[in-house]
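Of the protein chains in this complex, all but one are displayed in their positions.
The first chain written gets the first letter, and so on, giving A and B; residue counts start at 1 in each chain.
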Amino acid sequence: MSYFEFLAQYGDRIISGTLVTIVLTVLASLLAMAIALAAGLMRMAPNLLVRSVATVYIEIFRGTSLLVQLYWIFFVLPLFGITLEKFTAGFVAVGMNLGAYGAELVRGAILSVPRGQWEAALALNMSPAKRMWRVILPQALIIMLPSWGNLLIELLKGTALVALIAVADLMFQVKQINGTTFLSAESFGTALIIYYILARFMLTPFMRWLERVMQRRLGRA
Amino acid sequence: MSNEGMSGFPLAIDGGNKPMVSFKKVTKSYGSLTVLDSLDLDVAEGEMVTIIGPSGSGKTTVLRMLMTLETINGGVIYVDGQPLTHMPDGGRLVPANNRHLRQVRSKIGMCFQHFNLFPHMTALENCMEGPVHVLGLPKKEAQERSEELLKLVGMADKRNQHPSRLSGGQQQRVAIARALAMRPKVMLFDEVTSALDPEVIGEVTNVIRKLVAEYNLTMLMVTHQMGFARDISDRVCFFYGGKICEQGTPDELFGNPQQERTKQFLSAVKEAV
Partner (left out) sequence: MFDWRWDFTWEILPRLLVATGNTILAAVLGYAIAVVLGLVLALAQRTPSRALTAVVREIVEFIRSTPLVLQIFFVFYVGPQFGLRLSPWTAGMAAIGLHYAAYLSEVYRGGLDSVPKGQWEAATSLNLSTARTYFRVIIPQALPPSLAGMGNYLVGILKDTPMLSVIGVAELMHTANAIGSETYRFLEPYTLVGVIFLAISLPLAGVLRLFEAWVRRKLGMS
């Protein structure tokens, strides 16, 4: 069949898979950002125990592969009493994995905020929490945005692995289609193109727009 | 590269008195900005010509085009009688291909404002690089030649040091030795003291004085060191707006400038010193 016929017949499944991929990406991103913020801040805490917990988490999730983590969370966690439904296991694994990388970005960005900012906040008698929230983090945010853009693309690509635990995302759908039709070029090729469009023509411009918005809000445009 | 007007240009320049370097109606522009405007400039063999002028006057561009670091938009440049920017092809001049460029370019050497020594090689290795890998000299011969030149510029004891360990003046002297190791017929000095601390400028200018005194090299220099230029040049050209505004012997140009612009420039420079 021609490519158009292929799209006509399987288009709805591909679109449904794409929507699942997008939802997974959004959920995993939110989780990753929350974890990155927490772990990044924990890495800089004065308390040794707090620091160590964060460090151990980061080293484990950065030192092993996402696929291994995904399988572990889905197949092994139930033995510890934590049974996650596969969709949840999917975005949790991706979120925790990229949250570890994100933690380093957060830490690096916070450290890049000029020393004078900390001192000025102190001179105004701000509490540490207020100082972090009102002064440091907003400035750190701008610094980290470009690197977060790259991280989110990695996150989008990471969601493809959930197909291996049978979550019905884009990857899963085209794998099924290939399984029945053997039209590998059309099925996998279409998926590649869709991921490409999502990453390069939607995610990246969105991040650039976000950067511009933030810069304006911080009076630096 | 422009092909227009190639018919007015000779395929080669012959004769006993032929200039070593010859710019014929050379034009260079960046978009709508004309940096060099139909420049005619001849430099005789063994002559030392200094180019002075305000920034934007095109003086550095002259050197960079001669070293083929910039392309040419009009006219032809000749080196040692042969066209550099163009080559003869069936009785006409056409834009030069890479092979021709490399062949003619081998007669020219250049020293830069920021030295541009190779940081991952020692001073000696920097000097040997060209002779070994371009001229094909055996390592031993290249080493002898390089060591001799490093001695000439007063850097023999630092020959196994990396550039990061050398001061600006020392690096520039090594850079001069490196360029000389290729035995060029024409040496170009592009503001070689402008990036140096005042107290080490003398080291470098003394080396150049030595070169002028002991060698019959053709040299073109762009500099802001007016006193130095006056001392050692055979001829000084004052550039303004992409053209030679005035030229003459050092005494003529510095002592008795004719053009209004030349006078303005020279008095402004005097005040700055």
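The working rule: contacts are C-beta pairs under 8 Å (C-beta built on N, C-alpha and C of every residue); 3 or more make two chains touch, one makes a residue touch a chain.
The shown structure was predicted, so the numbers you read here are calculated from the model rather than taken from an experiment.
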{"item": "Contact with the hidden chain (one of A:Ala34, A:Val68, A:Leu111 or A:Leu124)", "value": "A:Val68"}
{"item": "Residues from subunit A at the interface with the omitted partner, ascending", "value": "59-60, 63-69, 71-72, 75-76, 79-81, 153, 157-158, 160-161, 163-164, 171, 174-175, 178, 182-185, 188-189, 191-192, 195-196, 199-200"}
{"item": "Where the missing chain touches subunit B, by residue", "value": "67-69, 102, 105-106, 108-110, 112, 114-122, 129-130, 133-134, 162, 164, 175, 178-179, 182"}
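Note that in this section only the chains that are shown with their structure count from here on.
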{"item": "Gap in Å, rounded to a whole number, between the CA centres of subunit B and subunit A", "value": "56"}
